[in-house]
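Left out: one protein chain. Kept in place: all the others.
By written order: A and B. Residues from 1 in each chain.
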Amino acid sequence: MDDTAVVVAFYVLAAITLISALMVAVVRDLIHAVLFLILSFIGVAGLYITLSADFVAVVQVLIYAGAISVLMIFAVLLTPRSDRDNAAVSYAAPLSVLAGLLGAVIIFVGLDTDWRQVEGDRFGQTAAEIGQALLDPYALPFEVASIVLVVAMIGAIILVRPGNEEEA
Amino acid sequence: MIQLEHVLVVAALLFSIGLFIALSRRNAIGILMGIELMLNSINLNLIGFARFVDSPRPIDGQVFAVFVITIAAAEAAVALALAVSIYRLRQSVDVDKLTLLKW
Partner (left out) sequence: MRAVVAAWYDFDPFHELYEWIGDVTSSEELVYVIIAVVGATGILSFVGLGALANVWLERKIIGRIQVRRGPNRVGPGGLLQPVADAIKLIQKEVLQPRASDGKLYNLPPILVFIPAMLTFAVFAWAPDMVYADLNVGVLYLLALSSVTSLAIFMAGWASNNKYALLGAMRVIAMAVSYEIPMVLALLAPVLFTGTMSIPGIVDFQRTNDIWLAFMLPLPVFIYAISATAELNRTPADIAEAESEIVAGFHTEYSGMKFGLFYAVELINSLAVSGILASLFFGGYSLFGIDEYIPPWIIFIGKIYFFYFGLIWLRGTWPRLRIDQLMAFSWKMLIPLALINIAVVSAEVLIWRLNEFDSWIFWVYALMNIVMMFVLLQFFFTMLTKNYYRLPRRATLIHDVSVPSLPAPTFTQGGNA
């Protein structure tokens, strides 16, 4: 994959993703933060496409930018306006140092390890291969994931039922 | 040429930004945003490994990423339901004010 267009796209998308993630930390209003988060999700989906994961990229846009973002927007709008600032805690500066240190450690380990790299196009049709992998070796995690989703759905519905208000 | 190191650096930077957001927000939904960014960086790592690293079945990385997306969706739903429920009970989603279990 040494098309110059793909390399340029990778760097542009990486810049978009990282800058949007930084803006999530920096903006003052929570809804703006959610919108920048959506932009970073779409940037990550673009990065997946440059890494020849087209199915996962479209699934990312569908689920993250289409459903989870909508969930977050609804949750932000259902919570009070006084708590809708994107403020950081008072000890945010040491936290940024900590996060930076952790990132540096991860980068160092990533650059230092000898990954056994293989070049060339490795996937045929990723959707078909993912489907086969989900049915043959990974059938059990597939079923368990569906059970997890059902449980999460039922749990979320029960948590926000109107009858819970009098239990305070 | 895109190489594995580039992908790992981008993912590590995204992870550290997500960690900073998750640790330093006062709003519960802000913390959830940081967690979602961290999960995205993990997915990016997995997809990068699926693309570049020698393995008996290279599609495993993408399958893992699909599972992570699934579980992230379930976890976001439950976390936001919790946030809304906490708002109803305590009239605030500021995590600094949720100190009932403190000693």
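One rule holds in what follows: a contact is a pair of C-beta atoms (placed from the backbone, for glycine too) under 8 Å apart; a residue touches a chain by one contact, two chains touch by 3 or more.
It should be emphasised that the depicted structure is a prediction, and the values quoted were computed from it without experimental measurement.
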{"item": "Left-out chain, listing which of the shown chains it touches", "value": "A"}
{"item": "Selected from A:V24, A:V44 or A:V59 as touching the chain missing from the view", "value": "A:V59"}
{"item": "Among A:I16, A:I73, A:L95 or A:M153, the residue in touch with the chain that has been omitted", "value": "A:I73"}
{"item": "Touching residues (missing chain, whole complex) on chain A", "value": "5, 31-32, 35, 38, 42, 54-55, 58-59, 61-62, 65-67, 69-70, 73-74, 77, 125-127, 162, 165"}
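Following the convention adopted for this analysis, only the chains that are shown with their structure count from here on.
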{"item": "Whole-Å separation of chain centres (CA-atom averages), chain A against chain B", "value": "6"}
{"item": "List of chain A residues in touch with chain B within their complex", "value": "1-2, 6-7, 10, 14, 17-18, 21-22, 24-25, 30, 33-34, 37, 40-41, 44, 47-48, 50-53, 55-56, 59-60, 63-64, 67-68, 71-72, 74-76, 78-80, 82-89, 91-92, 95-96, 98-100, 102-103, 106-107, 110-111, 115-118, 122-123, 126, 129-130, 133-134, 137-138, 141, 145, 148-149, 151-153, 155-157, 159-160, 164-165, 167-168"}
{"item": "In the complex with chain A, residue positions of chain B that touch it", "value": "1-10, 12-21, 23-27, 29-30, 32-33, 36-37, 40, 43-44, 47-54, 57-60, 62-63, 65-67, 69-78, 80-85, 87-89, 91-94, 96"}
